[in-house]
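This report concerns only the one structure given below.
Missing here: one protein chain of the complex. Every other protein chain is in place.
On to chain A.
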Amino acid sequence: MSEFREKVRAWLAENVPGDEELANAKRFQAALYDAGLAGITWPKEFGGQGLTSAEQQVFDQESARYDLPNSVFRIGMGMCGPTILDLGTPEQKARYIPPLLRGDEIWCQLFSEPGAGSDVASLQTRAVRDGDEWVVNGQKVWTTVAHLADFGALLARTDPDVPKHQGLTMFLIDMHDAAVTVRPLKDMTGRAPFNEVYFENLRLPADAVLGQVGQGWLAAVTMLGHERVSIGGFVRKRHDPLAHANLAETARRYGRDADPVVRAELAKLYAAERALALFNVRLRQEAEAGSPPGARGSVAKLAGAQLQQQAVAVAGLIAGPRATAWEPGDAAGEELALAINQTPSSSIAGGTDQIQRTIIGDRILGLPREPVVDRDVPFRELRVGTQRSA
């Protein structure tokens, strides 16, 4: 019977039409890697190029002219990979970094839960030690590309008897394990780029821990720092319908380019786009000179979300009724609607605008923190999210 199962499995894997987009992404990333253009600033010993941000900048500028088909690797490249480089063991780096850079393996980030969004540290997914292993049970949500991911960085509670930030541990997990169930979740655009993920007695070896047991919050903060820089520093691609250049082109196409209000709003948008892009260049140049961005990534994240909203407003000004209804199959109409519908996510995903402002206030400006009621309370005594904890 098991032989038959193997046969069925192998045949299906080989013959069911795959996701062409995904295959393209992998081919492209592998070609980048072979050309010596993947992981430009990552260490050479793990397959990176060991170059500087100047080279990265050149690559970003040049590649911004194209719609690179590799966005499925963004979480791995922008968040998980850098965090593994920061905190991983030599074995973990050697195992995970090269295939990540080659595009062989896709990563997702398993932080958010139904009861733990902005307050990530109140998460309830549990990892319980059993001999040398850990056993994970719980649920994650809004997990981008989990349905395509090979591995995930999982934040789980390993000690409910200490305050919430102290009882967390980060694990590197295999998303193909039978104990992991991924259910696509539709977002407000009607597409399903993210998922719910369930763990039912997922067993993890001791070396699945990234960083130290009980130090998961540190690992999470490290990763979230990379995330903000990655999201905020994301260069607007040439094809992005909300990029200034494309909105200016749309204005020409719709005959709106002589309207003084449109011209003024496009000019404002251009200045805001430049301000953010140049801020990101500054962050990189400072990092190169030895001062890492730290919480300043939150400025990029916040400003990026604001820019998105500004661009949507300008798009609406230009398009008028064309933003409200269009002929079936009209690509421009679909694109604009998608941009309008995606905008709210930029102020929520990766930490809300409000969270970013709090981070800037607390960590950069040194303003006094809000009184915290749960800092010294063991997690098991807390009320979290909308439910009473176990």
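By definition in this document, a residue touches a chain if its C-beta (ideal position, glycine included) is under 8 Å from a C-beta of that chain, and two chains touch if they have at least 3 such contacts; residues count from 1.
Heads up, the rule we're going with is that contacts and distances are computed from a predicted model.
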Candidate names "Acyl-CoA dehydrogenase domain-containing protein", "Extracellular solute-binding protein", "Carbohydrate hydrolase" or "Aspartyl/glutamyl-tRNA(Asn/Gln) amidotransferase subunit B"; UniProt protein name, chain not shown: "Acyl-CoA dehydrogenase domain-containing protein"
Residue touching the undisplayed chain, where the options are A:Arg27, A:Arg65, A:Lys186 or A:Arg282: A:Arg282
Sole residue of A:Val8, A:Ala94, A:Ala206 or A:Ala264 that reaches the chain not shown, by the stated touch rule: A:Ala264
Of A:Leu51, A:Leu68, A:Val162 or A:Ile360, the residue in touch with the unshown chain: A:Ile360
Positions on chain A contacted by the hidden chain, ascending: 245, 248-249, 260, 263-264, 266-268, 270-272, 274-276, 278-279, 281-282, 285-286, 289, 296, 299, 302-303, 354, 356-358, 360-362, 364-371
